[in-house]
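If you scroll down you'll find the structure; I have some questions about it.
Note that one protein chain is taken out, while the other chains of the complex remain in position.
Showing subunit A:
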């Protein structure tokens, strides 16, 4: 599912980032790599979110949020 379809307060795993290369690489160097855990803290009506990856909070605008695909942790083996 897309990050836009998630619920605040839950944890997901990053599946794929479909964004232009520069933005994608920036997110990756912030630790948003494939399979990493992502906590959705807040969602705004315009699509902006606050997330937490590897212990740090980031605010992301709608255009970025749309391009991030995540999957539910349910049914997966807990890796932590």
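General observations
Everything below uses one rule, namely that contacts are C-beta pairs under 8 Å (C-beta built on N, C-alpha and C of every residue); 3 or more make two chains touch, one makes a residue touch a chain; residues count from 1.
Here is the rule we go by: contacts and distances are computed from a predicted model.
Taking the options "Tol-Pal system protein TolB", "GDP-L-fucose synthase", "Ferrous iron transport protein B" or "Sugar ABC transporter ATP-binding protein" in turn, only "Ferrous iron transport protein B" matches the UniProt protein name of the chain that is not displayed.
Within the complete assembly, residues 22-23, 25-31, 33-34, 36, 41-46, 48, 50, 53-64 of subunit A touch the chain that is not shown.
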